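All protein chains but one are shown at their positions in the complex.
Now for subunit A:
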Amino acid sequence: MESKNVNSLDNAFASKFAKSMFLAVLGLIILTFIGTRMFTHVDLNLYGYMVGTIVFLGGFFYRFIAWGERPPTKIIIKKGIKLLFRKSTPKTSVEHLATYRFIWNRGIYRWTQHFLIGWGCLLSCMVTFPLVFSWMYFTMTENGYYTIVLFGMNIMTVPAEGLIAQLSYNALNISALMVITGVCMALYRRLKNMQARADQKFMYDFLPLIMLIFISVTGLALTFSNVFLHGWGHYAMSLIHQYSVIVTLIYLPFGKLAHIPFRPLSVFAKNYREHYGEQSMKACKVCGTEFVSTEQSNDVIQVLGVNEIEFKKEQFHLAELCLPCRRKYRIAQFSGFPTHEVKVKEANQNAKG
């Protein structure tokens, strides 16, 4: 047994959950303290979001700590962090997390829909959260000019009618339109496309879409009420909007949207495969083809062991055979004839649909 490295910080808390929660809330308070120039610029209209964010953090840590304890997840997180500084990390991250190149390969329609939803949401968060915690705000020191203040520093002064100012005021309208377009595309696909319809569920697939569209529409309605109705209904609408965002935040760690905080793991997975693949490859115990890194092969065998699954045969563990040999070995178990020992490539396995 390895001796556990006992950390005094860990001892101070009842659980990982308590520690993460404490550190996150502390971090938020410190950032807000700095951002608001010692709490002198707090916008209390946005109070609901603050409470929402804290409840969200509770759900988030609860869900993700439980998930991180699963043996395969633990391995990929641990080794992923170790390999974070590979040369290819920036390129992989951009392709996996920003441009979604792999979704493009699933279909241009699916890519467009996700690009609009994903970036629409990110854009709104990048504007909303700094405002909520008062990390960013606008002041008018000189008539006709706004100063953008980020974390207490004056970033720039722009004309109130200029392009940058217009883009800033309208950032949330633009992002709302992006999300609405993307969600409508997703809804259309879920209603019409037989491939998408096959195994969708209301709670899992439709609910997040409905919540996103509800947020975007109520958000746009705020602008509409300001511009066209001279603020009529603005207060009620802002409450509805605020509640819908809070409910979505609380739901986020549990349903389909849980993929957002956790997709960065795809970068870990790519690094893990690349790095250990360069180190040493596992040769199939039957045909000798190198089919996976030695590290991953061992990790999988170990994870299966933890789950009380052992596929040990006389000469090998089944995970040590390349996939075609493993399939042929199975046929051999069915028929009694050692198909995997016949040196013939598998034929005709892909039908054209």
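Assume a contact is a pair of C-beta atoms (placed from the backbone, for glycine too) under 8 Å apart; a residue touches a chain by one contact, two chains touch by 3 or more; residues count from 1.
Quick note on the criterion: contacts and distances are computed from a predicted model.
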item	value
Omitted chain (choose from "Carbohydrate ABC transporter membrane protein 2 (CUT1 family)", "Dehydrogenase", "Putative ABC transport system permease protein" or "Electron transfer flavoprotein") - UniProt protein name	"Electron transfer flavoprotein"
Of A:L163, A:M203 or A:V344, the one touching the omitted chain in the full complex	A:V344
Listed residues A:I76, A:V158 or A:L249, member touching the removed chain	A:I76
Listed residues A:T141, A:Q195 or A:Q315, member touching the removed chain	A:Q195
Touch list for subunit A against the chain that is not drawn	67, 70, 72-73, 75-77, 96, 102-103, 105-106, 194-199, 256, 259, 262-263, 265-266, 268-270, 272-273, 292, 296-297, 299-300, 303-304, 307-309, 311, 318-319, 321, 323-328, 330-331, 333-337, 339, 342, 344, 346-353
